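Data first, discussion second: the structure below is written as structure tokens.
Every protein chain but one is kept in place in this view of the complex.
Naming follows writing order (A and B), and every chain is counted from residue 1.
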Amino acid sequence: MSTQSSRRTARLMLSPSVILLLVWMIVPLALTLYFSTQRYNLLYPDRSGFIWFQNYTRFVFSPGFLEAIVNTLILVVGVLVITVVFGILIALLIDRPMWGQGPVRILVISPFFIMPPVAALIWKNMFMNPTNGLFAEAAKFLGMAPFDFLGEAPLASIILIVAWQWLPFATLILLTALQSLSSEELEAAEMDGASAVRRFWYIMLPHLARSITVVILIQTIFLLGIFGEILVTTNGGPGTASTTLPFLIYKEALLDFDAGTAAAGGVVAVILANIVAIFLMRAVGKNLDA
Amino acid sequence: MGQITLSQVRKSFGDVHVIPGVDLTIEDGEFVVFVGPSGCGKSTLLRLIAGLEDTTSGTISIDGRDATSLPPAKRGLAMVFQSYALYPHMTVRNNIAFPLKMAGVPEAERAARVEAAAKVLNLTNYLDRRPGQLSGGQRQRVAIGRAIVREPAAFLFDEPLSNLDAALRVGMRLEITELHQRLKTTMIYVTHDQVEAMTMADKIVVLNAGRIEQVGSPLDLYHRPRNQFVAGFIGSPKMNFIGGAEAARHGGAATIGVRPEHIALSRERGEWKGTVGVAEHLGSDTFLHVGTEFGPMTVRAVGDVRADHGDTVWLTPDPAQLHRFDREGNRI
Partner (left out) sequence: MARAVTTGRKAANTAAAWAVGLILFFPILWTVLTSFKPEAQAVASPPVFLGFDWTMENYVDVNEQRDYFRYFVNSVIIALGSTALGVLIAIPAAWSMAFVPGRKTRDLLMWMLSTKMMPAVGVLVPIYLIFKWLQVLDTRIGLVAILTLMNLPIIIWMLYTYFKEIPGEILEAARMDGASLRSEILYVLTPMAIPGIASTVLLNVILAWNEAFWTINLTVTDAAPLTKFIAGFSSPQGLFYAKLSAASTMAIAPILILGWFSQKQLVRGLTFGAVK
């Protein structure tokens, strides 16, 4: 129903949210853009002035930049692959007849609700620590030398931690989608002579396509902002081995207090995020509108 | 009390002109039925009268006052929705009392009026139940109760019986008609079922693509349809139409129409020859679907008539009940 009076009211009711989000979007971004053209170090606030694109060149051509981009990509893709593949497998497993599906679901989704610093510390101290972590103990038990996960393979270790946290999300989404698949469709396929593998490939997978799309989209958005896990485990190290783009910017801003460069980095991050978002939405948008 | 006039009312949704222009007067106390095929605009028209949609142009007056820009709450009308639209979280009592509460009626009087309405509608035993615990017919009555209690200038019904099963529909039809006889309030009733229209209405408004095709009493529309659309819409089974040379034979008409119940059936002789296709036996009537040289025709015979697929029959229309239409479909 829409009459003039109700439309006027609606606009009024929408305005607080719209105004807030507009301000939230525009003001910080505008400021970031401004600062990115400034020479502005919080430790030396008087030494400021327009230096236009010097921040950008310094940032983009700094040695850590390319590595940060690569690390970010590896992190995101790595976690996506693990969570989607295992998410499908676990969802398929749980969707079968069994005893105690409810409790199993609870066990599987738990990692998602652990706050990132806690998750990071659990893995860092209890599992990956080469002196008395559980993995080290297992290695010793098997007569092998303990592996310094976070020291030798920092990025891979972080991927493991983050994947552990996000696997429940993917599994839950895919399980929900799986359970919405009517058994009649599968039974019809069975009557048409399709084997289990064929049924999965031609019926289940297309049905899941939309959910997989959503999972990839949502996770990418969140994964691009992974912070707490890196901070607490490796702090971006050793060196810059596990520094992602967001972490790099954070270091510039709050450790080096170089607001100008950090702002430039921020702009780069926003641009890249938008590119990823547009690319993703277009590539998979058709699935979403189905 | 309860006189409604629509003047040059138009409604467009963007480029779609749902209602190109309607002029209509509804007298106080009348039971008016808006009837027509799906998408003809009858529900839209009702919602315009209710105030749930704005008119694009034109005026709506209620009892002489211009109500075109009044919000629904201020028009003094009550509506019964197709889905009943009961408040699921309130008891039947509170559902019926809600409009009174909104009007600021004091508690004691509220309770009294709710009890009165409940008695009229046989809901007294259900007052403390929730809509979810009621059957379709009971929910229907609660919706009606909620409307009655407001003592409105007119009742608006939006296809209220569509969600009921066939048997319940017949019963509720009678109840609503009885209600009208008792309350004598104006009722505007929207339906796509022409049987409901014929049995309940004082006045029927036949709508097609947003235009009024004809306004009249049920029997008016039955005996003197103004055009082919109305002729084909009113009456079940549909009127038979014949064009071409046979139609021209009857006074130069482009099309002639005759109702299934006005055709005489014979095995020996008649005006038109046909072959029986499907025969529907209802016990009280028999409907024969006959193939003729002019196309398929439906014939109604009283009682149980023996007719097998492939039988030859002769059909003779009653000349007094023959309708003639010109090329535009208007009555000659």
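Here is the rule we use: a residue touches a chain if its C-beta (ideal position, glycine included) is under 8 Å from a C-beta of that chain, and two chains touch if they have at least 3 such contacts.
Bear in mind the structure is a predicted one, so any value in this text is a computation, not a measurement.
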Touching residue (missing chain; options A:L121, A:A153 or A:I203): A:L121
Selected residue (touches chain absent from view) among A:L75, A:L155, A:M204 or A:I249: A:I249
Residue in contact with the excluded chain [from A:P16, A:G49 or A:P63]: A:P16
Touch with the omitted chain, as defined above, among B:I4, B:M79 or B:V92: B:M79
Chain not shown, touching residues in subunit A: 1-2, 6-7, 9-14, 16-18, 20-21, 24-25, 27-29, 31-32, 35, 90, 93-94, 96-101, 103-127, 129, 132, 134, 137, 140-141, 164, 167-169, 172-173, 176-177, 180, 190, 210-211, 214-215, 218, 221, 224-225, 227-228, 231-233, 235, 245-246, 249-250, 253-254, 259, 262-263, 265-267, 269-270, 273-274, 277, 288
Sites on subunit B contacted by the missing partner chain, in the whole complex: 50-52, 71-73, 77-79, 81-83, 85-89, 98-99, 102-103, 146, 150
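Basically, only the chains that are shown with their structure count from here on.
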Rounded Å distance, subunit A centre to subunit B centre (Cα mean): 58
Complex contact set, residues of subunit B against subunit A: 47, 51-54, 71
Partner subunit B, residues of subunit A touching it in the complex: 1-5
